[in-house]
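Written out below as structure tokens is the structure these notes cover.
Removed from the display is one protein chain of the complex; every other protein chain stays in position.
Coming up: chain A.
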Amino acid sequence: MITTTGLSKHFQDHEVLKSINIEVAAQDIVVVLGPSGSGKSTLLRCLNGLEDISGGSFEVNGIVVDATASRRLRQQATRNIRKQSGMVFQQFNLYPHKTALGNVIEGLITVKKLPKDQAVTIGRKLLDRVGLADREEYYPSRLSGGQQQRVAIARSLAMEPAVMLFDEPTSALDPELVGEVLSVMRELAQEGMTMLVVSHEMKFAREVATKIILMADGNIIEEAAPQRFFEDPKEERTRRFLRQINEI
């Protein structure tokens, strides 16, 4: 579903991603861990075209973006990729001038050109799916962080993505609100959604992930199934990371 081949990204002379190769198969739940500044968010942003890549290539659901292709071609490809992948942001990024329902149906109306009543039907169904059927008329400012993030997930799902990208979806949340977002993500995983998740939620990673990737300094350090990753890490860097995490 997602493959990156030698993907690299630098800002001026600062190398954020150094030749990254990852593979996310259909229905995989891949969790990317790593200290801050490791490049994990940048990787996700590259995959959704929010950052232009500097080298290598990647493929999402059959659409290829190659750093050697012209800028125009790359932009065209990323726009097509965005239609097939949903993105959930750390800061939710809900549209503040639209209600919960308005946020969910915006893409259906503007991008998919669905008639309003049809979009509303889909939107209500999705709000119900994330447990917010009774909040459709609420503006984001009146919703808690957890509710906002669930609306944001519904907004992404509305576009019927083949894969969902989560960029630290619970990092901006108060601790007591993390659970409601994670449980929505769990349900999505159970329904067979392909997911690439940048997160610090170890319990979620351990229980839900099919594969864990540890990144540090723009490199992939280790890549393994959760059990092996947590019980028997091969790399010293991984062991150090896990020790740091456990001290918290």
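Here is the rule we go by: a contact is a pair of C-beta atoms (placed from the backbone, for glycine too) under 8 Å apart; a residue touches a chain by one contact, two chains touch by 3 or more; residues count from 1.
Going forward, contacts and distances are computed from a predicted model.
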item	value
"Monovalent cation/H+ antiporter subunit D", "PTS system N-acetylglucosamine-specific IIA component, Glc family", "Amino acid ABC transporter permease" or "ECF RNA polymerase sigma factor SigW" - which is the UniProt name of the missing chain	"Amino acid ABC transporter permease"
Residue, one of A:N48, A:N61, A:S144 or A:N219, that touches the chain absent here	A:N48
Identified contact with the non-displayed chain, of A:H10, A:K98 or A:R240	A:K98
Interface with the unshown chain - residue positions in chain A	48-50, 79, 82-83, 85-87, 89, 91, 93-99, 106-107, 110-111, 139-141, 152, 155-156, 158-159
